[in-house]
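Only a single protein chain was left out; the remaining protein chains are all shown in position.
The chains carry the letters A, B and C, assigned in the order they are written, with residues numbered from 1 in each.
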C-alpha cells in the first residue's frame, strides 16, 4: 500500500526503509531536503513541502507523522488544509492520549480520521522491527494493517507463548489495535512508565553493587556521620561489566534493557561520558498522572520518575529546607562533603 | 569431575541432570528416598544418609547443598562431622552473604573451604541453564569450574555483546567468580532485589491499564470521594493478554519476566487463581539493608519490597491510624467500601 | 461587615458562629431548614432558597460557599442568576485551583468577582479559628478582610516567631492573601499534600512500634518465609497510647496531628473501630499532579497518597500479577496467610 511519512529522523527514516523493503510505496517529507534525498535514493517518492507531500498521496490518503510531540498540533493544522474527507492522519510520535481524543474529534468534524500509534523500539526499530500500539476506528486501522505488519517485528523474533500457538491476534506479530482513539498512546504511555522503572531497577541495583566497597573508605567520627557498623562486610570490588553480562544468560532479570546496559558497561564500566542528568520525555509523567486519576498506587513507577527529576537538581530547595530544619532544632551544621 | 548434591528439589535435581548430561559423576542425597531413586535411574550414585553421602565422595570432596536457607547451618554442622581438610562445601541456596562470611571463617578453622553460589533460573534452570554468581577462594573456584560450566547456559543462548567478541570472562558463559567469600550471594541478593522491582514495574503498569476503564464506574458525590474529573478519558477496556504478548516483540520493555507474564496472562488474563498475597524470600530485604548500610538510595527497590509486605496486610494498623486521625480532625467516617 | 454563608455543615456553621461573635451580620442558607434554624437562633438571618439568600444580601454582595467540591459549579450557576456586577462569590471548600482559574474567568465576564479560600482547621475551626489561604484580586480580598480576620485564629494562639515581632503580614494572624485567583486553593492543596505525609509518618512509625514484638511469633521454615534472624531483638510490647502522649512534650515530633493521634489512642490503642480503608479527598492527588507538572520530586508525598489507594484494595490486581510471576518462574505457590 501507499504511506506518506512526514518526519524523517532516525525513527521515521527507519520506518520508510522497512515499508520499502516490503514493497510498499512511500512518499517522504522532512524539513531537511537531505533527509528526503537520502530516502529517494532508496526508492521513496520525495516531497518538497507539506502541500506537495499531500498532493503526491492517493486518496484516501494515509499521512504518518513522526515528529516531536510539541510540533504535532501545528503540523496537523498545516496538513489539514490540503487533506480531504476520508483521508487519515497517523501520529506515530509520543503524543499524550488526551490530545488524541481532542484531535480525533476536531478532525472528525472535517471528515478526517485520526489514528494514534505508540511506537517502541527506538533507534533499533529499523533492524528489530517497530512494536506498534494502535488506537482508532476499526475500519481505518484495518485498512492500514499491511503497513503496520511490515513495520512490526516478525512473529519469529520471539518464542511462541505456550497457549498462543494458534492465536489469531496480531499482538503475536508485534502490532495491536488496542482500542478506540487514544488507546494506542495510552498503552505506549504505560509502556514507557514501566520502562522508566525497569531502568531504575537496574540502576539502583548496580549502584548498590558499585558501593559494596563502602567498608574500605574511612568515615569520620562525629555526630553528623553514621558509622558503618560492619565495614568488613562491605569490601567487595565488583566488575559491573562482567556482572551485567553474566545476568544475560539464564537469570531471571534478563531483558533487552539489560542487554543494552551490558553493552554500555562493555564500553566503559565507569560511564565517564555521562553526567547523570536524566531527561524524561512525558510518558513517565503521564503514566503517574493516570494512576492518580484512576486511584491506583504506583509507588515504583513514581519513584523512578521522581529520581529523574532529582537527578536534575529539582530537589535542591527541599534539601536546603531539611538542612535548615536540622540546624534549627539540633544546631547541626552541614558537612562540607 | 565429581560433585555431591544434597537437596534434590526442582533446582537440585535439575542440576544433577545437567551435570550428568555433560559426563560428570554425581553423588545424590535427599531426605526423600524417592527423589534419590529417580536420579539414580538417570545415572547418579545414590546416598542413603549424610554420612553415606560424604563417604561416597572422592577427596578433595565437593559437596553442593541446594536446601532452604533456614536449614543450611544445621546441614553444614552435620556434614562437617564427616568432612576432612581440603574438602569443599558449596552453598547454592539463597543464603545471606553475611552468613557466608561467618561460615567460611568457621569452616576454615577445620581446614574446609566454602564456596557461595547464587543461582538464578528457578525451575527453568534445568532447561535454560543456571546463571551462577560465585564467591570464594580463587583456587577452589577454579577447581570447580568444570561443574559451573556444565550447569551454566551456553554462550550462544544470548547474542554476543558488541565489544565482548573476544572476552575471556566466564561471564559470557553464564557463570562468574564475583569475588571472595560472600561475593556470589551478594551479587545474587542484588539480582533478586532488582527482580522484585522489575516485577513490580510490570505489575503496576498493567494495573494502570486494567483500571483504564475507571470512567465507566459511577462514583458517589460526597466529601469522602474524589470525583474523576474527566471520566470520558478513562473508557478503555484493554486486553492485557494481548498487550503483554505485543510488548514481547520489538519493544523496549521486552524481558524474560515479560515472557512469563504473557504466559500467565495467556492462561487467564484475570489471574483468578491468585489471591495476591505476595511472599518475599529474603534477598529483596537484604538488598535494601545493604543500600542503607552503604548509604545509597533505593527508592524503587524498597518500594517494590514494601508493596509485598503491604499485600500481606502488614500496613493494616498504619491504615487504622490514618482513619482515626481523619476522624479526629475532620469527623470523617470511613466509607463502607 | 455582612457575609452570606451557603452550606451550614460543621465548618460552615462554625464560621457563621465566629462571624456573629465578632459582630458581623450573617445571612445563612442550607438545603436543610433545621441547619438554618439553628443559626437563626444564634443571631443569623435565615434564607429559604438561593434566591432568597441572594436577595437578603446587601450590594456589593459577598456570598461564601462551604459545600462539597462536586457541587460548587452547579451552585455557582444557580447563584449567578441572581447576582449583580460587583458581587463576589467566595469558595471556601476544597476546590481544585484549576477550577478557580476557569470560574474566575467565567464570572468576570458577568462582572462578578471570585475569591478562593483554602480553609484548614476541620471540625475544630469554630473553636481554634480557621486558617485561611486566600486567592483573588487584591481590592476584593481587602474588602473582605474583616471577615477573614474574625474567622482566623488570633495571633496569640501561637508564639511569636523570632524575627517577626513587628511583622505586618496577616499571616501572623492566621489568614493570608497568597496571590491571584487560585493561589489560595493552591496553597491549601499543598497543605493537604503535606498533611497526608505527616499522617503517614506517624502511622508508619507507630506500626513499626506495634510490630516490635515480631520475635515472639513463630515463623514457618519454608522457602516462602524469610526467617527473622534475631527474634530476641523484637520482643517489645509498647504502650502506644503512652508513647504518643509522651512525644507531645519536648520532642521534635510534637504537632497538632500528634495531639489528635494521642487522643485517638487514649480512647482505644487498638483502634478497633476503624477498618483502615483510608479515603483521600482530592488535594493530595492534585499536589502530586502539580509536582509532576512542575517537574519536582515528591517521593514522600506520593508514597503517602498511594498508601491510601492501597488501603482500599486498589493494588489487588498488581499483587496477583506478582504472585503469578513468582509461580511462573519459581513454581512458588501463594501461602494461605
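In this text, contacts are C-beta pairs under 8 Å (C-beta built on N, C-alpha and C of every residue); 3 or more make two chains touch, one makes a residue touch a chain.
Being a predicted model, the structure only gives us computed values, none of them experimental.
The residue touching the chain not shown here, chosen from C:46, C:92 or C:129, is C:129. Set against the missing chain, the residues C:29, C:64, C:114 or C:175 yield one that touches it, C:175. Where subunit C meets the missing chain, the touching residues are 97-98, 101, 120-122, 125, 128-131, 133, 152-155, 157-159, 161-164, 167, 169, 171-176, 178-180, 182-183, 186-187, 190-195, 197-198, 200-202, 204-209, 211-212, 214, 226, 228-230, 232-239, 242-243, 245-259, 262-263, 266-267, 287, 290-291, 293-301, 303-304, 306-307. By the touch rule set out above, subunit A reaches the unshown chain at residues 10, 68-71, 96, 122-124, 199-200, 202-204, 206-207, 210-211, 221-227, 229, 256-257, 260-261, 263-264, 271, 273-282, 285, 299, 303, 307-308, 310-311, 314-332, 334-335, 337.
Residues of subunit B in contact with the chain left out of this view: 252, 285, 288-289, 291-293, 295-299, 302-303, 305-307, 309-310, 312, 314-315, 318, 329.
Note that in this section only the chains that are shown with their structure count from here on.
Shared contact partners of subunit A and subunit B comprise C. Chains A-B form the pair joined by the most contacting C-beta pairs.
Core chain by CA centroid proximity to the global CA centroid: A.
Compared with subunit B, the chain whose C-alpha mean position is the greatest distance off is C. Work out the mean CA point of subunit A and of subunit B, and you get 28 Å between them. Taking each chain's centre as the mean of its C-alpha atoms, subunit B lies 43 Å from subunit C. If you average the Cα atoms of subunit A and of subunit C, the two centres end up 37 Å apart. The set of subunit C residues touching two or more other chains comprises 285, 299, 303, 307, 310, 314-315, 318, 329.
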